[in-house]
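A quick write-up on the structure given underneath.
One chain of protein is taken out of this complex; the other chains stay put.
In order of appearance the chains are A, B and C, and numbering begins at 1 in each one.
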Amino acid sequence: MSSINKVVLAYSGGLDTSVIVRWLQETYGCEVVTFTADIGQGEEVEPARAKAEALGVKEIYIDDLREEYARDYVFPMFRANTIYEGEYLLGTSIARPLIAKRLIEIANETGADAISHGATGKGNDQVRFELGAYALKPGVQVIAPWREWDLNSRDKLMEYCATHNIAVEQKRGTKSPYSMDANLLHISYEGANLEDPWSEPEEAMWRWTVAPEAAPDQPTYLELSYQQGDIVAIDGVAMSPATVIEHLNKVAGANGVGRLDIVENRYVGMKSRGCYETPAGTVMLRAHRAIESLTLDREVAHLKDELMPRYASLIYNGYWWSPERQMLQQSIDFSQREVNGEVRVKLYKGNVTVVGRRSAESLFDEKIATFDEDQGAYNQADAEGFIKLNALRLRIAANRGRGF
Amino acid sequence: MSSINKVVLAYSGGLDTSVIVRWLQETYGCEVVTFTADIGQGEEVEPARAKAEALGVKEIYIDDLREEYARDYVFPMFRANTIYEGEYLLGTSIARPLIAKRLIEIANETGADAISHGATGKGNDQVRFELGAYALKPGVQVIAPWREWDLNSRDKLMEYCATHNIAVEQKRGTKSPYSMDANLLHISYEGANLEDPWSEPEEAMWRWTVAPEAAPDQPTYLELSYQQGDIVAIDGVAMSPATVIEHLNKVAGANGVGRLDIVENRYVGMKSRGCYETPAGTVMLRAHRAIESLTLDREVAHLKDELMPRYASLIYNGYWWSPERQMLQQSIDFSQREVNGEVRVKLYKGNVTVVGRRSAESLFDEKIATFDEDQGAYNQADAEGFIKLNALRLRIAANRGRGF
Amino acid sequence: MSSINKVVLAYSGGLDTSVIVRWLQETYGCEVVTFTADIGQGEEVEPARAKAEALGVKEIYIDDLREEYARDYVFPMFRANTIYEGEYLLGTSIARPLIAKRLIEIANETGADAISHGATGKGNDQVRFELGAYALKPGVQVIAPWREWDLNSRDKLMEYCATHNIAVEQKRGTKSPYSMDANLLHISYEGANLEDPWSEPEEAMWRWTVAPEAAPDQPTYLELSYQQGDIVAIDGVAMSPATVIEHLNKVAGANGVGRLDIVENRYVGMKSRGCYETPAGTVMLRAHRAIESLTLDREVAHLKDELMPRYASLIYNGYWWSPERQMLQQSIDFSQREVNGEVRVKLYKGNVTVVGRRSAESLFDEKIATFDEDQGAYNQADAEGFIKLNALRLRIAANRGRGF
Partner (left out) sequence: MSSINKVVLAYSGGLDTSVIVRWLQETYGCEVVTFTADIGQGEEVEPARAKAEALGVKEIYIDDLREEYARDYVFPMFRANTIYEGEYLLGTSIARPLIAKRLIEIANETGADAISHGATGKGNDQVRFELGAYALKPGVQVIAPWREWDLNSRDKLMEYCATHNIAVEQKRGTKSPYSMDANLLHISYEGANLEDPWSEPEEAMWRWTVAPEAAPDQPTYLELSYQQGDIVAIDGVAMSPATVIEHLNKVAGANGVGRLDIVENRYVGMKSRGCYETPAGTVMLRAHRAIESLTLDREVAHLKDELMPRYASLIYNGYWWSPERQMLQQSIDFSQREVNGEVRVKLYKGNVTVVGRRSAESLFDEKIATFDEDQGAYNQADAEGFIKLNALRLRIAANRGRGF
C-alpha cells in the first residue's frame, strides 16, 4: 500500500470514531478530515466539530443531508416496494451510498487519497461504504481500522483513550447494551441478548415506537397524496420528502407501528439477528402498494414484483452505485409515471390498514368489475375462448397421456 | 358442441346452484350429478343432499375434503411464502384445483361427459375450474351457465325458482349485501359498497375476525412446530394439517388477526376490490418466514423469493394442474428438507409478531455473528479481498470514465 | 357488435386479401380502406393500388415503412439479444406492431371504426395485430374474416373470386406449396411437408440464402461499427438502419448464413414447425453480443440475459404495445449507452464467426487479465478473502451436517 497523506473519515463524534481519528494520525502519519452528516439519526451533529478540533482535525465537514437522503435514496427505493428477505425495509443499507458519495466528494475537494470508516469486518456496512467509494473513485485507498487494529474490545478502546488523551464523554443513565444505528428511515438494534434468536427483545430496547399495548385506544387516520410514486402531501399539507418521513415516523411510532425482529442473511456469509423500528417506512410500503394497486398495469406490477428481490439484494449488498442498480431504476421509475392519487390509512396499536385509495389515473373500472348488470362493458362469452386457448397445451398434453 | 348425457355440478346447496341443476336438466336434457364438498367453509354440507334429491338428482356426492385440502394444497403453497401482488394469500385460488380434481374424478366414476359450475364469466374461478378440468380430462365438456343463460339478476333467478318449483330458503336475519366465499383458509367479500375502492368496509361485514379494537387486551402466545416446512404441532400438541388451520383461525381471529382489503388484478383483465379474512394464513406466512430465516441457506431463500411471484400467479390464474407449477414445486419442496424447528408468535389486536425461532438445523452461528471476541471463527481480514474483488469491475469501469 | 361504416384493411394485393376486400364490402356493407406497406418483403407494393381500385376502394394507402421498421422495431429488439425459445429471431413477430400502428393511424385519419387483417384464427399474427390495435385505439372494432367466414379452403376462395368478379393473377412458374411471409428481417415458411417435424426441408424451398454447400469457397469479412448498441456503419460506410439490414441480408445470404428450422410454441397453445431465413439478423445477434462482451458490465449483461426470454415472449405474443414491454425497453436502452465500437465477423458457408472486437469504451483491461506479470494491477491475495467469505455460508451448512 502506498503512503497516505490525507484521509476522510466518516466521523460520528462518538468514542469509536474519535479513537479512529487518533489511530489514523498515528498509524498512517496522515492528516484526517472528518465528515459528520445529519441523516436524521436524531442526534446533534454540531458537537462533533469541537471534538474533532480537540483531536487536531483541521478540515471538518458537517452536513445536513436529510432532504437529499429522503429524496434521492429513500424515495426511489420505496418506488420498488423494496423489502429484503420478505421483512427488512433496508433502513441501514440505503443510508450508506449517500455517505460513500459524500466521503468521495470531500476527498476530491480536500485532495485526500483515502477514506476511512468505523464499520467492523463482519458486517455489511464496510462493503457498502467501500463498494461505493471504489465505484466513485477507483484509485481511492480505504482504511478500515476494525479490520486492522487490535483494539477489538471496549476495554482496549478505553485504555487507548486514556493513553492517547481522548476525552470520554460519560452518557447519562445506563448505556444501552445493544449496538444501534439510526437515520431518518430507521433505528436498528443488534447484539447482547438478541444474539439468541429464541429470545424476545425486552420492551426497554425500543426507542422510536411505543408498544402496541401502550398506543392510543383511538386510531389515527392519514391521507397520503402521491405523485409519480412519491408522497408529496399528508392530510392535504404539502411536505418535502424528509418532512414526510419525519411526520410519519412521529405519527406511526406513536401508534406502535414499525417494529421488526428478524434473522437476516448478511452479504459476508453469516446470519445475524436484528431488531428495527421503521415507522414511516412501514406505512409507506403498504400505502405505496395500495396506490399502485389502482394505477399500475397488472403486468407492470408483476414484473416489478419479480425484479424487486434482486433490486433489494443490490441495495442490501452495497451495489447502489452500480450500473445494474441504475439499469433497474430506469424501469422502476418509468413504471411510476401514473402512480398518482390518494391513500387513506388507519394506524391503530401496531396495525397499518389501508382503508381507501383513489386516483384520477385509476385503472379500476367499476363499470366492468361490477356484480351488477354492466350494460355490455364486458362480454362474458369472451371468457370461453380465453380459457379454451389457455387450456389447449394442457389438453394436448393430457391427450398424450401426461397425467398428474 | 356434441350432446351431453350427464354432467357433474359443483353444488353448494344454495339458490344459485339449485337453479343451475334445474337449468341444466332443462337446457341440456341431461342427468345432473351433484358434488358438494366440505372444504372448511363453515356450513353444513349434508343439507345439500335433501335439496339435490328434491331436484331429482340421483347421484349425489358429499365429501369431507378438509384434510386433503390442507395437506395437499394449502400447506405446499405456504412452503413458498406465496403471496399475490404483495398482499393476497390466495385463499380462494388454492381451493379451486381440488374442486376441479374431484369434479373430474366423479365424472370418471359416473360416466359423465361434462362438468358445470356456478362461477361467473367475469371472475377468476371459472378459469381455475376449467383449466383444471381440461388438464385432467382433456375431452370433458364444460358448461358455465352464467356465461350462457340470461338469468343475470337476482330477480330473474327468483322468478325462475317460482316458475320451476325450486324451494327458496329464507335465511334468518338480513342477507349480506356482499358476494362471499369461504373455505378453511379464508372468507372473501366482494361487491356492494366495496366496488368503490375509496370506501372503507363497514365493521358488520367481517365474519371470522373481531376488530383489533375488540380483541383482548392481553396477547396470546403460540409455539408452532415445523417439520419440512409444514406446521405439525401447536404448543406441543401434534395436529393434522386441517386442525392446524382451524386452530389458528380460531385463535388468530379472536385476536383481530387476518383482515385484508385490496384491489387486485384478475387474470381476465380487470381490477377488482376484495376484502378477505385469513387468520391462520396470516400467522402461517410470518411464522414460516421466521423458521426459514434460521434454516434456509441465503441463496436458496433468495431464489425462492424470486420465483415466488410467478408461482403465486400460476395459482391465482388457475394453473395448479400444469407442468410448470409442478416443476416449481419440485424446487420448493426440495428447499424445505431442513425447515424444522419452532417459532414463537405473539398475537395482539391484529398484530402477529415473531418473538422467537429455534431449530436443531439452524444455520445461525452465534459464534460467528457475535459482537464479542469470536476466537477466530471469522477472519475479518478476509473481508478486504472480498470487497476488493467485488469492486474490481466497478473500478475498471470508473477508470474508463464511466460515472454516476 | 355495432354496425361498421368503414374498415381499414391490411392489404397485400394478393388473392386472399382481395377476397377480403369484397367480402367486407358485402358482409358489412361498409367502405374499405386499403393499407399496403413496404416493410422490405421484396415485392412491389405499387401494383396493389390498381387492384384496390379495381375492387372499388376509394382510400388507398401505400407506404414505404422500411426505415421506420428497421429503426424503431428491429434495432431496439436486437439491443436485447432477443431470441425466442433459444432459436427464433422473431422476424415475423416484430413486423406486426408497426402494421397495427399504421392501421390505427389510418383509421383515425379516415374516420374508420374498424380494422381488418388476413391472419388466420390459429396463428400468432391475429393476436399481434389485434392486441396492438386495441392498445392504440381501445374502441376499435376488429374484423378477422378467417375466423368468421366459411371460405376455409383454396377451392372455396377461387370459387368466391369467380362468382364475385375478382381477378386472379396467374403467377409464373410453380406456386410454392408453403405458406410464406417476408419482411426486411426474414422470410418464413410453414405448411406442406414441414408439418412433419421429422421431414427435412427441400433445398428448393429456401429463397433468400444459398445452401452452405453452394456458398463461395472464400470467406467474406465484414467490419460492423456500433453506436449505442446499433450498427451505424459497415466496412466504414455509414448506413441507415434499413440499409444495414438489406446489406447484411445480401452478403450473409450469399454466404449461406441464416437458415433456421424449428418447432416453436405459439401463444394460442399449439406447437408449429417453421423454417426461417434471417441472414442479417443472424449476423447482428452474434456481432451485438461480441461488442457487448467488451463494453457491458458483467452484472448488466447477466441481468439482460435473464430478462431477455420474457422480453422475447412479449414480442412473440404480441405485446409490443404494452407498458411492460416499454418498461423493459427502458432498462435495455439504458444499458446500451456505451455499446460502441467495432466487430469483425467472418462469413463462410453458413458460419458467422466473430474474429475481433474493439471499443474505445472497452472494459477489457489487458493489464489486469494478462498471464504475464501485471505490475500489481491485481492483487492475487485478494482472491483468498473473496473465496473465504463466499464459502462461509457453505461451510456453516456443512458444519451443521448438511451434505451433498
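Here, contacts are C-beta pairs under 8 Å (C-beta built on N, C-alpha and C of every residue); 3 or more make two chains touch, one makes a residue touch a chain.
Keep in mind that what you see is a predicted model, and the values were worked out from it rather than measured.
The residue from C:26, C:43, C:64 or C:85 that touches the chain not shown here is C:85. For chain B, the residues in touch with the chain missing from this view are 265, 268-270, 297, 299-300, 303, 310, 319, 322-324, 326-328, 330-331, 334-335, 389-393, 396. For chain A, the residues touching the chain absent from view are 297-299, 338, 361-363, 365, 368, 378-379, 381-386, 388-390, 392-393, 396-397, 399-400, 402. Residues of chain C in touch with the missing chain: 81, 85-87, 120-122, 126-127, 130-131, 134-139, 142, 144, 146-147, 152-153, 179, 190-191, 195-201, 212-213, 217, 219, 259, 261-265, 268-273, 289-290, 293-294, 298, 301-302, 305-306, 309-310, 313, 321-323, 326, 344, 346, 348-351, 353-358, 362-366, 368-373, 378, 380-384, 386-387, 390-391, 394-399, 402, 404.
Basically, only the chains that are shown with their structure count from here on.
Homomeric contact chain A/chain C: same residue numbering on both sides for over half of the interface positions. Measuring from the averaged C-alpha position of chain A to that of chain C gives a distance of 42 Å. Across the assembly, chain B contributes residues 298, 362-363, 365, 368, 378, 381-384, 386, 390, 396-397, 399, 402 that each touch 2 or more other chains.
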